[in-house]
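First the structure, which I've put down as structure tokens, then a few questions once you've had a look.
Yeah, one chain of the complex is gone here, protein chain that is, but the others are all in their spots.
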Amino acid sequence: MKKLYYPIIIEQNQIARGTFSMKLQCNEIAETALPGQFVNLYCREGEMLLPRPISICETDREKGILTLVYAVVGKGTESFSRLKKGDTIKVLGPLGDGFKIDESIKTHILIGGGIGVPPLVELAKHLKGEIYAFLGFAESPILVEELESYGAKVFVATDDGSAGFKGNVIELFKNKNITGGMIYGCGPKPMLKAVGKWAEDMGIKAQISMEERMACGIGVCVGCVCKIKKKEEEDWQNRKVCTDGPVFWSEEVIWDE
Amino acid sequence: MKKLYYPIIIEQNQIARGTFSMKLQCNEIAETALPGQFVNLYCREGEMLLPRPISICETDREKGILTLVYAVVGKGTESFSRLKKGDTIKVLGPLGDGFKIDESIKTHILIGGGIGVPPLVELAKHLKGEIYAFLGFAESPILVEELESYGAKVFVATDDGSAGFKGNVIELFKNKNITGGMIYGCGPKPMLKAVGKWAEDMGIKAQISMEERMACGIGVCVGCVCKIKKKEEEDWQNRKVCTDGPVFWSEEVIWDE
Amino acid sequence: MNKPDMQINIAGVELKNPVITASGTFGSGKEYSEYIDLNKLGAITVKGVSDIPWKGNDSPRIAETYGGMLNSVGLQNPGVEAFIEEDLSFLKRYDTKIIVNIVGRTVEEYCRVAERLSDTDIDMIELNISCPNVKEGGVSFGTDLLMAERITEAVKKTAKQPLIVKLSPNVTDIVSIAKAVVAGGADAISLINTLLGMAIDINTRKPILANIVGGLSGPAIRPVAIRMVYEVAKAVDVPIIGMGGIMTGEDAVEFMLAGATGVAVGMANFTNPTATIDVLNGIEDYMIRHGFNNIEEIRKSLIL
Partner (left out) sequence: MNKPDMQINIAGVELKNPVITASGTFGSGKEYSEYIDLNKLGAITVKGVSDIPWKGNDSPRIAETYGGMLNSVGLQNPGVEAFIEEDLSFLKRYDTKIIVNIVGRTVEEYCRVAERLSDTDIDMIELNISCPNVKEGGVSFGTDLLMAERITEAVKKTAKQPLIVKLSPNVTDIVSIAKAVVAGGADAISLINTLLGMAIDINTRKPILANIVGGLSGPAIRPVAIRMVYEVAKAVDVPIIGMGGIMTGEDAVEFMLAGATGVAVGMANFTNPTATIDVLNGIEDYMIRHGFNNIEEIRKSLIL
């Protein structure tokens, strides 16, 4: 039977302003998690009852360690940031359907925006062949070394130009004129939309990781849907980000407005 | 201006099954608190927003230490018992109108039931003359030594006879045939009612400390009332336990049913 | 100490215990079957089923609120045929009762679902006249006395299975609505559906839900639910399934003391996938501690 876990926090560090890396001793999740999957983290405060979905950034299967990287954007993530080494946290996972890995592909293009970068780390670890990672940030880049350690060539863009290319990650990517067999995107919606557009233009397949507000995280509440084209049809259906995704083929996603 | 305090817990011990003694470093409250007054303790958990009124058991004015003794009876007190030395707790106080001390009285009779005993400790410290304390418990007695250290002759009753007299504290008290100039009672309602009855029969004045569910603790919500006779009248009025009490003259209290 | 008897009877259907899942919060049980043994539940109420597939509302559909949540799913579901083919055949593998929550925009739509279910193996129908998330039908049937009675009557005539009617709490007088559906033939009443609420993101300055308003559930609403169960239990003779913020066995007992025979666990499933089983164990513990032999004893033991 699947169940909730209450792992111990073995490390918690601020890695950029408002961004934290938390390592959990959680063998069960670390052993089975796949790239692009996520976990539900629960808050202690009784007023916040819904889980916070957080992507799996990295796992160490041997040591049973799970690394999560999250940005403080509201009360829940703020409460996580106050937890200390030795505290326990309530976790459900691994959840969702992650990135599909096609061993025949030689060149992989990873595109990450801000707090969408973390899942690309575990992904890079699983990919064979050449990996190019294009990362965009508002200011401080994160996880560059981690990606490099898994063999990725990393290119960074920042809005303020404080590191790497000044501008957005899509421009940077286009500038570099690199192409490959598969694109993997995770980040804000406008970025994902642009990734999908570019992939379509170039005739490359792209997998993108979607975000939506969730309640259950396991496919029962039907709260987290996005619009997905039906195969061979004009019509679309609302599909669940938590279990049908979070990773979808970009060509199937219908963007509102 | 009065304000909330966030003192540090400098000691927390279980002194009997389900009963805890908590010492707070809180100079402001320790310096001004009077016997029979209480504080509002607030829970951390966001689902519990109302304060828990807890009597002041003892103060050390010099060191600025406040001792509270509380029983775990529900979620709030349970959450207090999980706090550790070094944690802080949100406190408002001192609150309420405590015991009146008449210096001309030579013999004082303290009657406490269960978790009604704590405020009698600070009271004993302030009384001059002979002090007899009759304490009733379901099982394990608490605070006997503390009362003795302030000169009280302590008599204990337990329901199961495991310590002292087997039976209730009122019987014990009647058995001992002790009388005095003032009675001070704190404990469950039936005990307080019996104390009042006995005091009336003997023509002794009695002050009793009342309990009621509270919201504000400072006299604004009018949530914590008990029925108090109007002077020289048949009629009664609802008076606030938190600010008109918690200590009332037993002869003025009207008991429901 | 003897094990207390947990069995309850709702409109002739025997449930092995009073713990039911609240519609829309348990899917059709498949997902939670990986976390708990569905055989242990008194009954499973599946999510709202309509005659043809419904797409539901736009995203976002979920907003967290203090001690609760808003949802505006809008009854997305694949329709009654898909339900029968996929979900029902799955559920029949388990030894638990099956309650199907039915929804529609018109009396005819509701009746078509009930009709289609009439020769299936389900145990009860729960008529949802209280969903705040669909424009037509849905809640308006639940806030108007005459409409509530009329639709109950119509579905009762069509349905082969006992009929539970699920009421909306967004009314001035819940008792008169309850009486109306009983007059219309309801065999049992479910209380409460969600309270109509709204939340705004002060940074984006937009309502959090694409649908603007949604239904509030969770422990925040429990006092309202307890009050309504108490009022309705005094006024009607049919059994009540109580729900609204049940997180623990103790919460469930509070509903029983208020007059509920069955209890449904909703939002708690999202916070804790074993919530139903924990509630069940909690009720049993309470019964043992307080010497109750069966559920009916609890229900009759409120002291006023």
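We just call them A, B and C in the order they show up, numbering each chain from 1.
The definition used in the following text is that a contact is a pair of C-beta atoms (placed from the backbone, for glycine too) under 8 Å apart; a residue touches a chain by one contact, two chains touch by 3 or more.
Remember, predicted model here, so these are calculated numbers, not experimental data.
J.: Please identify which of the visible chains the hidden chain touches across the whole complex.
T.: Within the full complex, the chain not displayed touches A, B, C.
J.: Using the document's definition of touch, tell me which of B:I65, B:V91, B:A133 or B:C216 contacts the absent chain.
T.: B:C216
J.: For a quick check of understanding: of C:M147, C:M198 or C:A235, which residue touches the chain that isn't displayed?
T.: Reading the full complex, the residue touching the unseen chain is C:M198.
J.: Mind listing the chain C residues that contact the chain we can't see here?
T.: 63, 65-68, 70, 143, 170-173, 195-200, 202, 204-207, 212-213, 216, 219-224, 226-227, 230, 245, 250, 253-254, 257-258, 286, 301-304
J.: Since one chain isn't shown, list which residues of chain B touch it in the complete complex.
T.: 1-4, 42, 46-51, 92, 212-226, 237-238, 243, 256
J.: Name every residue on chain A in touch with the hidden partner chain.
T.: Counting over the whole complex, chain A touches the hidden chain at residues 46-47.
FYI, only the chains that are shown with their structure count from here on.
J.: Quick check for the class: compute each chain's Cα centroid; which one is farthest from the centroid of chain B?
T.: Farthest chain from chain B, going by C-alpha centroids: A.
J.: Would you mind checking which chain's mean C-alpha position lies nearest the centre of all protein C-alpha atoms?
T.: Per-chain C-alpha centroids compared to the overall one single out C.
J.: Per the centroid of Cα atoms for each chain, what is the distance between chain A and chain B, given in Å?
T.: Chain A and chain B have C-alpha centres separated by 56 Å.
J.: Of all the residues in chain A, which ones touch at least 2 other chains?
T.: Residues 46-48.
J.: Could you pull out the residues of chain C that touch at least 2 other chains?
T.: Chain C, residues with two or more chain partners: 66-67, 219.
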